[in-house]
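With one protein chain withheld, the remaining protein chains of the complex are depicted in position.
Let's look at chain A:
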């Protein structure tokens, strides 16, 4: 199996699916000749031409609105939003239109497309290039939300997303675009949506995490192991609908849980996960569930490493939970 980074794996997935399915089109700002600001679509323009790899005017609302129209026609658009921070001009099209189409038309018009967008901080991007807005989309009925943490999952989840009947927001943690490397299966390869992966098995504390923070959680788990605390680390992969079974099975075993995410704490996905654990496994809990997250401030530039829930903040939470 070839070694790839996330950028290469996503590019591989797009190329594979565009060859396999003539209906797949990529559109967005700078996705053509330049291959996107992160070069994720590099080379696609040369292979598929400007009817299928389309540089659009600078308008996120226009990109998503027209992509919905293309989907209604029967194409399978994969629009790119340059940074997830810039998705908000398209928020209305995503929330009021894309998410609702199937439902509001009584099933007549299922509109599906996959919005790819780099997300998260840690790249010295300041708050307009670093946010993690996933919870704002999870709250909307009708959307699926995905966030891979490694190249193989990125390829497999993207192919599964493109083939899924529902609209998917595909958040790509840009901090690990090139840093995360690994073997990626060649050719056709999917990772099913809605299935988390247990990245590290353990007995004492469950850590639920996704995206770039997975590596921080693993680091913290290793440090905790040195202190005799055996952590189980669950990478959600699909954020919504989430794999509640894997979480609950783990929490029933460990009785302790720490949820880690970059996004602000209040009303983040971590809150929902904790609520679900309370509903489904309250009597198995040995300690109050903890959240280690970004703060309820805008994402800061200079102090970004203090803002992010890095291993130095995760470790004390693990210890506190384990010793409760």
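By definition in this document, a contact is a pair of C-beta atoms (placed from the backbone, for glycine too) under 8 Å apart; a residue touches a chain by one contact, two chains touch by 3 or more; residues count from 1.
Note that in this section contacts and distances are computed from a predicted model.
Missing from the rendering is one chain, named in UniProt as "2-oxoisovalerate dehydrogenase subunit alpha" (options: "Cobalt/nickel transport system permease protein", "proton-translocating NAD(P)(+) transhydrogenase", "2-oxoisovalerate dehydrogenase subunit alpha" or "Methyltransferase domain-containing protein"). Of the listed positions A:83, A:101, A:177 or A:210, the one in contact with the omitted chain in the full complex is A:101.
Of the candidate positions A:57, A:187 or A:228, contact with the unshown chain belongs to A:57. For chain A, the residues in touch with the chain missing from this view are 25, 51-52, 56-57, 59, 61-62, 64-75, 77, 89, 92-93, 96-97, 100-110, 141-142, 144, 164-166, 194, 241, 244.
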